[in-house]
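Only one protein chain is missing; all other protein chains are in place.
Note that the chains are named A, B and C in the order they appear, and that numbering of residues resets to 1 at the start of each chain.
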Amino acid sequence: MSATHDGARRHLENITGKLTPEEIALRLSTKHHASAARVPGATLTDPDVVEKRWALLPHAGDEAKANVADAVSLERHALFAHNIENFIGTVKVPVGLAGPMRVNGIAAQGDYYVPLATTEAALVASYHRGASVITLAGGCTTMILSEGVGRAPAYAFHSLLEAGNFVQWCVVNTEKIRETAEATTRFGKLKDVRFTIEGNHVYVLLEYTTGDASGQNMVTIATAAVCAFIAESCPVKPQYFFVEGNLSGDKKASSQSFQSVRGKKVAAEVRLPRKIVERHLHTTPEKMVDYWRMSALGGVLSGTIGVQGHYANGLAALFIACGQDAACVSEAAVGVTRFEVSGEGELYAAVTLPNLIVGTVGGGTGLPSQQACLKVLGLAGAGHARAFAEVCAALALAGELSIIAALSAGQFAGAHERLARGKKTDA
Amino acid sequence: MSATHDGARRHLENITGKLTPEEIALRLSTKHHASAARVPGATLTDPDVVEKRWALLPHAGDEAKANVADAVSLERHALFAHNIENFIGTVKVPVGLAGPMRVNGIAAQGDYYVPLATTEAALVASYHRGASVITLAGGCTTMILSEGVGRAPAYAFHSLLEAGNFVQWCVVNTEKIRETAEATTRFGKLKDVRFTIEGNHVYVLLEYTTGDASGQNMVTIATAAVCAFIAESCPVKPQYFFVEGNLSGDKKASSQSFQSVRGKKVAAEVRLPRKIVERHLHTTPEKMVDYWRMSALGGVLSGTIGVQGHYANGLAALFIACGQDAACVSEAAVGVTRFEVSGEGELYAAVTLPNLIVGTVGGGTGLPSQQACLKVLGLAGAGHARAFAEVCAALALAGELSIIAALSAGQFAGAHERLARGKKTDA
Amino acid sequence: MSATHDGARRHLENITGKLTPEEIALRLSTKHHASAARVPGATLTDPDVVEKRWALLPHAGDEAKANVADAVSLERHALFAHNIENFIGTVKVPVGLAGPMRVNGIAAQGDYYVPLATTEAALVASYHRGASVITLAGGCTTMILSEGVGRAPAYAFHSLLEAGNFVQWCVVNTEKIRETAEATTRFGKLKDVRFTIEGNHVYVLLEYTTGDASGQNMVTIATAAVCAFIAESCPVKPQYFFVEGNLSGDKKASSQSFQSVRGKKVAAEVRLPRKIVERHLHTTPEKMVDYWRMSALGGVLSGTIGVQGHYANGLAALFIACGQDAACVSEAAVGVTRFEVSGEGELYAAVTLPNLIVGTVGGGTGLPSQQACLKVLGLAGAGHARAFAEVCAALALAGELSIIAALSAGQFAGAHERLARGKKTDA
Partner (left out) sequence: MSATHDGARRHLENITGKLTPEEIALRLSTKHHASAARVPGATLTDPDVVEKRWALLPHAGDEAKANVADAVSLERHALFAHNIENFIGTVKVPVGLAGPMRVNGIAAQGDYYVPLATTEAALVASYHRGASVITLAGGCTTMILSEGVGRAPAYAFHSLLEAGNFVQWCVVNTEKIRETAEATTRFGKLKDVRFTIEGNHVYVLLEYTTGDASGQNMVTIATAAVCAFIAESCPVKPQYFFVEGNLSGDKKASSQSFQSVRGKKVAAEVRLPRKIVERHLHTTPEKMVDYWRMSALGGVLSGTIGVQGHYANGLAALFIACGQDAACVSEAAVGVTRFEVSGEGELYAAVTLPNLIVGTVGGGTGLPSQQACLKVLGLAGAGHARAFAEVCAALALAGELSIIAALSAGQFAGAHERLARGKKTDA
């Protein structure tokens, strides 16, 4: 046991470096001296303000400034005014093309070239390989299974009795709640109202459809109106309430995903003939299923929500390219992957993603390079949100095929072993 | 009940639009016709190849092409060669500045201007507000609690007996395993080896420290070497094995996070005097704690891993700006937020994030605009990974303070109500 | 690191004792020799059969036989015929009384003496203390929030398209599904039908109310009838299907609990005046809330479903006493506990349990001593299931009050320290 604790001691030293306890205490003490200068303006768009902000950052150097605050970015300052505050320029994320990826979906129909923005080597190549075998096999099928974006205002009452009375009032007044919500939006529809009571607390889950926008602002505004209506009209008065009680799963992986939906719930499936698996992925359906089984249980043992490999890589890259909210990767990357060998010896592969919060209007979708990426897909502007969601699921499927093929073929290791030969790695 | 199912029927129609069953079947059928042209090259960097790739995308239009494949991006084609394949240009993500944010950490010391790349309105403003009150209060304290990046090769044996014998052999040969792993890397150290047995399967969790790199490639290469060593030397032969069995939590929220670590486990805390809360956040410590309690249980009821509000927003924006792996938001956005009113009426606020996979060398950190953002922080290059991780945690704390203040003050609703007045929203 | 592995090696030795690898291999090898004699009969109730079964167990000794197969138990052999197979006697679990516990519920009304069957010292005393302070405070409030028991048949199709068509057919035929289900039962009502699609798999969640029975057999039979109806009538044919696809959360803690219900979802709350807390629990509301906060986050960090202390102790003891299905403790022990200090300095305490699968008819509720315990509560037979569920929640609340008081007062430690003085413990 002392052995273990020598380990722990060394570990602590690793964290603190060679600092003495006194030095650590000094570093962690609060310092009430005068603060550095504040960043001027918030969304001010006068031409000088960016310059003034960079004046606060002399340590960054001129080259850094030139790389972020380049001429084209500065020209577009006004254009970015509704997307960013305290603007200082742009970061340039390289975009690669995966595909063509054939999607036979209800909304998505065709051979898509998928733009992926990432700085991680091998990511585009891996999805490209997955997309290619999907296309070779005649395409994947995709289907939106459910739609809805939730907001969950939360109410604290004095007692369980009042909580119950409140719910009863809401149920009786649902039609008015719906009218109130929908009066704030052209495209949003209130689809369902559900209640979660915990002691004297009530969470009201309002679920909306949001047209072609990802809809997070839309539902917040509609919900605020509902809260105002309730505050005015409901005789059961809460001790306090909040417009969002953190039950909606917003930007967090949550296990309620499979019982409900965040954005769009989409499935994608493909059947790969054995020949394609052997020739193009250099493995067999059986080996891929062996990997799937072991990795699914690896997910279970580590406590993931759903079981899946690498949705996050592709979704993050596609979201950044296409002006989606990249923070939504935290919830979008949840889902279930399943691989089976069919009776005919084909590989059946499917992914189901319950939390695709995406849109083709609003947010960053109208910015020049982001809209360009949507145009590469042929999915810019109104009328394309569902097809975009189906492309997301198809891309996730492509990623699973490629990574699982690589792992089951031993290539994952192999590639890196080759790289490792002769030199030590430093990244 | 039939009522419910009218609802379900309408819902289905919503998904499928006005398509007939025949039309749906037609859309979902696999199409084995000739595929679209393939994207040329993978990492080819000859000047023409980008042009050839765009030639596949005539539907995108010239303006789209100009916005992605601008002159500066094309010039840097070679520079991106180790970060992207099938390059077609860059997407420009606007960057805003939050801060100064004072951090009194073991590694991070100073007033940081934090560059955030996002297309979501109000995000920078919200973090800026949180950072400002932290600074006003003399700064937040940060501390790295643990470090390590895991890889988990997985072995399938014929029987439990062989699985047990295999583990025994590994335990006896740990020193050789360590030597083998560390021979592949200058900076990586093998810190721990643990085993998870499930029936006749063994997952070997190898945990490394990785210096200033986020280290995912480094640990993959080291682990491949370990697997090769085991394959050669261990007398207990598996039926099959994989270099990663999906137990390491890579790019997925997983509940093992709090028992282990992915990258760096970091805590940040601050004490806000009542006056600062009242004057600058327009609420009280008590109201913020009421919100925290209700939202923490909202998280519990919805099945999140940890309890937290909005880490994903700030982390995604910081990761994109600074060339981190944006897909890691899926795991980094997990943690625990706690707010309390202290005896003296101050607000005590803390966040603990167990999965910060970040680095200041490798990956996208060397690209021009990304490195520029690291320079804005003063944290570019070797020697800064720990400070960067502490800044991540401080930023998450800033975000929690700002969003919880807004929700407890009713501003979240208020702001949107004002926006909503007079016009319907469409995003 | 070698240190860690000395630890691991010692740990392995601890598991295997002093066995050599050869001895271990010998022990774990499959032995195809003639098996021991089989247990005669299954539910045979002839007087001799118990004797014949004991004849297989000479190693147990006569005293053991006498203690299990006592005269009274043997007399009641026929009585047990619908509750047990291969009967050999009874095990006697001591029952203690907690209370009176005052419950002011919608269904439960009165001062209940609660019979608890357990072999764990201090359990009854602890719940008794909790029940007593509840009663002193005028009783706790209880409310059933939702009811329903689910079965989830699962269907595998060839494709997503067929899965979608199947769901569509089911939606159109819901009324017939309901009729089919309800034709099998006098008391069961089909309350809701929901669908979870995962790739080409469909889980159909049928949710029933079950009157005064816990209802697990009732819903299985009704669901089997639904499956038969679908098999006959639905033109979309599955590759295979099962009457239960393990989505219903049956006898397992599952995080869907808070979005749905298993049996009855019940909340209980109480307000304890400061005086009662100080005089009878020897602590303060503030200390209890400090404990609650820390333990709630302890639950979050360890990955529990909900956050709670010790529901399992009380529920297991009450279930065993009252002829409930003791295996249901696995799901019933999930829920959320919340403690707050109210504005007036009282302690507000609430528990919410979403999975109380209980009944007052059927199962073991009709056996002599089990029915006697229900009679002690005044809740034997039809018409009492809701009141019984409310008593369960009230009991869980009593337990939380008592254990959290003990821990916050330092008594938990204290009591054991006294016990520990002078002698080493061996249990």
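As a working rule, contacts are C-beta pairs under 8 Å (C-beta built on N, C-alpha and C of every residue); 3 or more make two chains touch, one makes a residue touch a chain.
None of these values were measured; they are calculated from a predicted model.
Among B:Leu79, B:Ala125 or B:Ile197, only B:Ile197 touches the chain that is left out of the view.
If you put the hidden chain back, the residue from A:Val336, A:Cys373, A:Ala396 or A:Ala409 that touches it is A:Val336. Summary of contacts with the chain left out: across C:Arg102, C:Arg178 or C:His384, the touching residue is C:Arg102. In the full complex, subunit B makes contact with the omitted chain through residues 1, 3-4, 6-7, 141-143, 145, 159-161, 164, 196-201, 255-256, 258-260, 267, 269, 303, 336, 338, 348, 350-352. The missing chain lies against subunit A, touching residues 1-2, 4-5, 8-9, 12, 21, 24-25, 28, 159-161, 164-165, 167-168, 171-172, 174-175, 178, 190-193, 255-256, 258, 293, 296-297, 300-303, 305-307, 336, 338, 340.
In this section, only the chains that are shown with their structure count from here on.
A rotation of 180 degrees, rounded to a multiple of 5, brings the CA atoms of subunit A into register with those of subunit B. With respect to subunit B, maximal separation of chain centres occurs for C (centres as means of Cα atoms).
A straight line joining the Cα centres of subunit A and subunit B is 10 Å long. Each of residues 141, 143, 145, 196, 198, 201, 255-256, 303 in subunit A touches at least two other chains.
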